[in-house]
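One protein chain is absent from this view; the other protein chains keep their places.
By letter and in written order, the chains are A, B and C; residue numbering begins at 1 in each of them.
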Amino acid sequence: MTELINRTRRAEPRLEVAMAQMPVLGAIREKFAADAPLSGHRLALCGHVTVETAVQVLTLVALGAEVAWCASSASTTDSDVAELIRDRGVGVHGWRGMSEDDLLRGARDVLATWPEGPTLVLDEGAVLITALHQGPEDAPRPVLATEKTPDGLAALDRLAARTPLRFPIIKSDESFGKEAVDNPHGTAQSLLETILAVSGRLLAGKVFVIAGYGRVGAGLAERARGLGARVIVTEVRPTRALLAALDGYDVVPMAEAAPLGDFFCTVTGAPRVLRGAHLARMRSGAVLANGGHRPWEIDLDELDALTVRRRPSGPGSEWHVLADGRQLQLIGGGSIANLSAGRGNASEVMDVTFASQVLALQLVLPRVAGLVPGLHPLPPECDDFVAAAFARALGITLPAETPDLDAFTAVPVGGAR
Amino acid sequence: MTELINRTRRAEPRLEVAMAQMPVLGAIREKFAADAPLSGHRLALCGHVTVETAVQVLTLVALGAEVAWCASSASTTDSDVAELIRDRGVGVHGWRGMSEDDLLRGARDVLATWPEGPTLVLDEGAVLITALHQGPEDAPRPVLATEKTPDGLAALDRLAARTPLRFPIIKSDESFGKEAVDNPHGTAQSLLETILAVSGRLLAGKVFVIAGYGRVGAGLAERARGLGARVIVTEVRPTRALLAALDGYDVVPMAEAAPLGDFFCTVTGAPRVLRGAHLARMRSGAVLANGGHRPWEIDLDELDALTVRRRPSGPGSEWHVLADGRQLQLIGGGSIANLSAGRGNASEVMDVTFASQVLALQLVLPRVAGLVPGLHPLPPECDDFVAAAFARALGITLPAETPDLDAFTAVPVGGAR
Amino acid sequence: MTELINRTRRAEPRLEVAMAQMPVLGAIREKFAADAPLSGHRLALCGHVTVETAVQVLTLVALGAEVAWCASSASTTDSDVAELIRDRGVGVHGWRGMSEDDLLRGARDVLATWPEGPTLVLDEGAVLITALHQGPEDAPRPVLATEKTPDGLAALDRLAARTPLRFPIIKSDESFGKEAVDNPHGTAQSLLETILAVSGRLLAGKVFVIAGYGRVGAGLAERARGLGARVIVTEVRPTRALLAALDGYDVVPMAEAAPLGDFFCTVTGAPRVLRGAHLARMRSGAVLANGGHRPWEIDLDELDALTVRRRPSGPGSEWHVLADGRQLQLIGGGSIANLSAGRGNASEVMDVTFASQVLALQLVLPRVAGLVPGLHPLPPECDDFVAAAFARALGITLPAETPDLDAFTAVPVGGAR
Partner (left out) sequence: MTELINRTRRAEPRLEVAMAQMPVLGAIREKFAADAPLSGHRLALCGHVTVETAVQVLTLVALGAEVAWCASSASTTDSDVAELIRDRGVGVHGWRGMSEDDLLRGARDVLATWPEGPTLVLDEGAVLITALHQGPEDAPRPVLATEKTPDGLAALDRLAARTPLRFPIIKSDESFGKEAVDNPHGTAQSLLETILAVSGRLLAGKVFVIAGYGRVGAGLAERARGLGARVIVTEVRPTRALLAALDGYDVVPMAEAAPLGDFFCTVTGAPRVLRGAHLARMRSGAVLANGGHRPWEIDLDELDALTVRRRPSGPGSEWHVLADGRQLQLIGGGSIANLSAGRGNASEVMDVTFASQVLALQLVLPRVAGLVPGLHPLPPECDDFVAAAFARALGITLPAETPDLDAFTAVPVGGAR
């Protein structure tokens, strides 16, 4: 008992800080809680058991929902947070050290919280939604769900190819917040921070090679240059290669970049971007990081084949000593660097994507009758709400708030977003 | 006769330079001319009579088309260029000093070049396409057309609301080249150059206010900051306002920015962005420019109402002296600054959009049978061709050219462009 | 007579604009004119006859001096301005089309304005100061002089090696304004503007090669990158080469940069930086500009030797067609580009250096008795005055102006400037 109280106490200050640093969810509570728009709803939620998800859960509760929460990953589960939230009356199915089986059992338990099942689902990795398609066709169905990860959406595409989807699902992954805040700013900063912290190197004057000029790659390039690096981009798509060149970066094939780079970061989504042929020609001391979601962008088998000795170099990285004495520093074992060797996104970045999910349920609910079962895009008003709330948290005065509203002209119909 | 030869001689060197500075059209000629894919086609073209359009016309001729060309604007018509191209066997309907009636007559003459009418139309402002919808329903129709301006596409939307469109029309305005090269790079540089040239001011340390953070605004902001300006952005759309803030700019309502700015440039598309209430509070010496297509973003009536005296200040601008002695410098009379007071986009920027139009006809033609009459988007392979050719002209090695092709992995299906 | 009045009228508006755009000289007038610190002094001034020097002259008059002015260059002399200033009672010795002999005669005439000679000298190119060392040793001497150009100071060093200098001379060339405003901001912007205006090219994605990473080179590099160029620096001094690399630029020998560049700008001060061996390997279309004071950084003889044909390309540049058909565009004939093909520095940049000269006389005068004859550095309080006045003109609140002065702590003794 004392232990539980202690756990709760330990997590409380962190929750308080996360609350303060997640202003968009705060704006949702402030604006909508009085109306309790989710009142009467049973909401099943799958997500990492962290303080940030706790803020999301408490927001859903504040909107009137009854929530049950299962962990989406054993390694990230914070038992102190779980206790704290249980203490506030939310069922949390997750604890440090749980097994993969425990995770699946947690998901089933969450769905079984209510005999008639949940009415709303906020999912991660499509775990709950997939489970809800395995029961009998006439089992109770939620009225609305949302999925936030690309992997989850891919799984739902595969599911939809096999069986008709049973209820409307909002794709909250493809949001303004993800594309304009999380990717180019949050993830890019987080990756760069991790690479610098783990390598302990000066960036000014160094050659920083970025494979892939998507949103994360473009944000990373800008930041590396902002710290004085000489940035080289490699790209296979002509349009993105041209964008990188027009932004002032050198664009060359990886075969040319390999012997020049001091740092390499892959953010392509594709496999084997850094391969043996490249690794074999790198400068000694080069730092290798992968920023893509899958641990396949650096070919670890070919790296191992070249390696005669490994030497840990502090938490989060390892030196690979090659036969000729050159050394390459691999960050986070080739898994996504900012999660495997850093602390991931800032709370305020998660705020943006977590808020999009909440809004995907709350703002769509009043017109859910008009939605056919299947996947649907996130409505633009969710993006507008998130952008406005985030901007205000940055101290920016938006037109609607100012008495000088008249100073602003109407947006032309069809104006570019 | 001698005069004609002289004219041709005068334009020849400029055409040669433009040819060299329009490498994407060059790549089209190089790759496709041998196959003469437009052979047997009668192509009606409406466009400014300039060296750049001449390069486009000669490219179409090189692809096998028979071309007739009418001027889209009297003021831009370069009679020397007209002679030069006539000399090469293309009918050109345009001369310096022609009237609005002459323009319309030119369009009709171009369409009347062939008894059975054109088979292809490359239009600007929907002049030719509109005319082709005014004749009898059973008049001969082109098999394919393309329109490159936003105003032209708006006119076609209005036309389509009244009558069924008679043939497929490719919207070459919405291209990668326009959105990723012309707007953020070409137009932004051109606007900044014009503002600096006409005002003769130092930019470092000055407050540069940009109204509208669309593609042109974002490119302009980056460039002004790159020259040392302190940039302030005004925006009414929450998503774009947030983007500007995340890119590091101050974002405030225009009412707050007005008394701070040394330079103002409007790029919103909306009317009356700078109004009397703002003009009345500006610092003496402030420079006003509009970068939007319509001359309505600066309220000229309200500026005139505040003005007690006007004083020309070299070509392209005028000082407005206000009652209290403050002076505001208006560039290009409030019309789009880089055209009214500068020289517009570089040849190499026009190359990108002109090439998109050519490809809109040439690459679509083989499968035109599958297209219903009406408006169609530009196919992505046009963007890829343009991007690759432009990138190569910048000296960039793209994967397909390198023996190390194997160094590049496949783009994942659905990979973000 | 009418003609004179017309001339005066023509120059008046330009003088008014220059007055408004030279706030540091304005601050000198505002703060000191009431005390007339130069009252009773006869001031001989040598300088370009332009509106900007006119503002300087009028400032000296406002401080109480009696001024006589001779032109420092025939080509820059603006007869309208000369009339306007004569009209205000200042002797001006200069007119459009004067010869080199006329220039020297003007200098002598200015010194002969007063039987006892001038008491103060504000010189350019050491013309007046040199003349004052050619008469008999016991001729009347000024009490104080200042020289503002590097060439003039070099001439004075040579003079001092032959004969003792006869009076104190303040080196106003080595000022904060010159080093921190004029070079990295004024000249760098002016060079870039000229190169873009004359070449008519897009800068984004292009390779911009800068020879020499001194103050102008560093400012130019930052601006070219700010417009999207890929910047390459060449440097022979290891310290400056390292600075360039740490600022994120590629640093290579010119022999490597030559075949890569789209633009080349030399700002080294050294001769033959771009030579035949480099010119022979450049890409067709490359643009060549010199930003150094002497027309020797591009080896014009070797360029001519490679050239088979020249072709003017608008004002300010010429295409050099080489034997293999490649073409190089030479700006301003290889002379300093922003003066030979552009309009030079902005009025507000001249303001800074012109004000330093005025302060070099005015602030030193009260303690001139303590100065031995010879060259002396500009006192730091001149720099502080200039910086503070320029900063205020930019709208910046400096501590001394604010009631919150207490919010600022004392500068530590010996604090870095």
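Quick note on the criterion: a residue touches a chain if its C-beta (ideal position, glycine included) is under 8 Å from a C-beta of that chain, and two chains touch if they have at least 3 such contacts.
Treat the numbers as computed from the prediction; the structure is a model and nothing was measured.
Enquirer: Tell me which of A:A160, A:L227 or A:L371 is the one touching the absent chain.
Expert: Selected residue, touching the omitted chain: A:L227.
Enquirer: In the complete assembly, which of C:I170, C:L220, C:L243 or C:L303 touches the absent chain?
Expert: C:L243
Enquirer: Of the residues C:L159, C:V252, C:A280 or C:L371, I need the one that contacts the missing chain.
Expert: C:V252
Enquirer: Can you tell me which of C:M98, C:L156, C:C265 or C:A387 touches the chain that was removed from the display?
Expert: Spelled out, the listed residue whose C-beta touches the missing chain is C:A387.
Enquirer: Among B:G205, B:G292 or B:P399, which residue is in touch with the absent chain?
Expert: B:G205
Enquirer: In the whole complex, what residues of chain B lie against the chain that is missing from view?
Expert: 204-205, 225, 228-231, 242, 245-250
Enquirer: So which bits of chain A touch the chain we can't see?
Expert: These residues of chain A touch the chain that is not shown: 13, 17, 20-21, 185-186, 189, 193, 196-197, 200-207, 222-223, 225-228, 260, 283-285, 311, 313, 319, 327, 343, 346-349, 394-395.
Enquirer: Could you list which residues of chain C touch the chain missing from the display?
Expert: So the residues of chain C touching the unseen chain are 176, 180-181, 184-185, 214-215, 236-243, 245-246, 251-256, 268-273, 275, 277-278, 383-384, 387-388, 390-391, 394, 396-399, 402, 404, 407-412, 415-417.
Methods note: only the chains that are shown with their structure count from here on.
Enquirer: Average the CA atoms of each chain to get its centre, and name the chain whose centre is farthest from that of chain C.
Expert: Relative to chain C, the chain whose C-alpha centre sits farthest away is A.
Enquirer: I'd like to verify one number: the distance from the centre of chain A to the centre of chain B, where each centre is the average of its C-alpha atoms, in whole angstrom.
Expert: 39
Enquirer: What is the distance, in whole Å, between the centres of chain A and chain C, each centre taken as the mean of its C-alpha atoms?
Expert: It comes to 54 Å between the two C-alpha centres.
Enquirer: Give me the residues of chain B that touch two or more other chains.
Expert: Within chain B, residues 185, 394 contact more than one other chain.
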